[in-house]
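In this view, the complex is presented without one of its protein chains, the others remaining in place.
Here is subunit A:
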Amino acid sequence: MTATTPVRPDATRVDAPRERRRRPRRDGELQVDPRTAWATLGVLTLAAVYFLIPVWWLLVSVTKSNATLFSTNGFAFGDIDLAANVTDVLTRQDGLFGRWLLNSIMYAGVGGVLATLLGVSCGYALAKYQFRGRGILFGGIIAGVLIPSALLTVPLYLVFAKLGLVNTVWAVLIPAVVNPFAVYLGRIYAAASMPDELMEAGRLDGAGELRIYWTIALRLMSPALVTVLLFSFVSIWNNFFLPLIMLSDQDLYPVTLGIYNWYTQTREANYNVVITGSLLSVIPLVVAFLSLQRFWRSGLTAGAVKS
């Protein structure tokens, strides 16, 4: 029995952000009809082509001058002007693009770290303690996950306007720090990775509750923290509606809003600038995605299986 049924200790554990061990070539004994295999491969490849077409077009277009963009086939390389495009993007309006990138890194970095800390702390308390109002709190957070957040942005603008926060970094940072999904994930991970016995042991050794959280729980949950951080970071980086409403000073724009702004202003004269800027702004995220894949999957799994 044991020889034919490989033990997969992790394959079914979906709540901890640990990399699922690579499944041994599953169904290895199963004979797959070669025609089925080819058909499967064909469909999968067709889908891949669909997802890659715009990416390929972007990679090609980024090398073209504005004139070449209009005179050549969009999917084939023409004269290579990549360096000129990049220089153009980086030097335009006194290097505003670099500033936008830094702003995005700041918003998403600072906001993401704080959102993770606040969210996971709250989720940990929800998972490990019983206290009055716990049900209401959790219900409120679920409602927060479910409400279309764009609907809150306009009223939030008016509240912020009264407080003089509009058109400051705080207008983007404060809402970014509040991420109900981080609480939700934090609660799942805390329940999964922090045993009650360990808390009890900590108490017996005289550690306070916060110390147990800070020195034991957070350390045990550190892979989960990366997952939550990644989700928070990306959702802030991708946000467009909030900064669009809140900010009027170009120096405060995140890169998404900056590119949108160029897009609306430049029209055909400067398509190459928008295209090159888009690619440059996407590179950091794509790298983060590809290198941190396992954390993504763990977060998506937690969301899907526990809902």
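A few points about this structure:
Going forward, a residue touches a chain if its C-beta (ideal position, glycine included) is under 8 Å from a C-beta of that chain, and two chains touch if they have at least 3 such contacts; residues count from 1.
To be clear about the criterion, contacts and distances are computed from a predicted model.
Here one chain is missing from view; checked against "NADH-quinone oxidoreductase subunit J", "Molybdopterin synthase sulfur carrier subunit", "Sugar ABC transporter permease" or "Tetrathionate reductase family octaheme c-type cytochrome", UniProt names that protein "Sugar ABC transporter permease".
Interface note: of A:74, A:95 or A:139, the residue touching the hidden chain in the full complex is A:74.
In the full complex, subunit A touches the omitted chain through residues 1, 5, 7-8, 11-15, 20, 23, 26-27, 30, 32-33, 36-37, 39-41, 43-44, 47-48, 50-52, 54-55, 57-58, 61, 69-70, 73-75, 118-119, 121-122, 124-131, 137, 140-141, 144, 146-152, 154-159, 174-175, 177-178, 180, 183, 191-192, 196, 199-200, 208-210, 213, 234, 237-238, 240-241, 245, 256-257, 259-260, 263-264, 268, 271, 274-275, 278, 281-282, 285-286, 288-290, 293, 296-297, 300-301, 303-307.
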